[in-house]
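The complex appears here without one of its protein chains, the remainder shown in place.
Coming up: subunit A.
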Amino acid sequence: MFFHIVLERNMQLHPRHFGPHLRDKLVSKLMKDVEGTCSGRHGFVVAITGVEEIGKGLIREGTGFVTFPVKYQCVVFRPFKGEILEAVVTMVNKMGFFAEAGPVQIFVSNHLIPDDMEFQSGDMPNYTTSDGSVKIQKDSEVRLKIIGTRVDATEIFCIGTIKDDFLGVINDPGAAS
């Protein structure tokens, strides 16, 4: 799920940036530092949409770096248990398959794949129904439900299932090409 929230961060700025464009430097450094990172609490920071407030800088002793407390608005993405996501399959093996929904990695183990789909090895490993009408392989798009998340300080990993109504392949690259 996406959220638009306000976060705060202390930015350290090198003295060489002090000058007329200090604020711009600060914002660009903030974007570089923050966008794409993941915090266990808020999820992945997708984009910074605005800077609300830059507090007074504090010169660090010894280094000359200055610390600015910065409040910024950003869009974060955090997966939740029970959420339905659409994801792209990145790897298929005997144990199940891995998929990515943006920055989130999701693993669907083989017992959470419908019983009528079977693993086919080969140079393009895939899961196929017995009549061959549905095939999950690399780059397939699947709709899945998250049944578990492991949230570490800097990483979120999910377990999904496609063994439910309306879940499964939504776009098969093999069929299109």
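The rule is simple: contacts are C-beta pairs under 8 Å (C-beta built on N, C-alpha and C of every residue); 3 or more make two chains touch, one makes a residue touch a chain; residues count from 1.
The rule is short, and it goes like this: contacts and distances are computed from a predicted model.
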Choices "Origin recognition complex subunit 5", "HTH TFE/IIEalpha-type domain-containing protein", "Exosome complex exonuclease rrp4" or "Large ribosomal subunit protein mL43" - which one is the UniProt name of the chain not shown: "HTH TFE/IIEalpha-type domain-containing protein"
Which of A:63, A:109, A:133 or A:171 contacts the chain that the document leaves out: A:109
On subunit A, residues whose C-beta touches the chain left out of the figure: 91, 93-96, 98, 105, 107, 109-112, 115, 121, 125, 147-148, 150, 157, 159, 161, 163-164
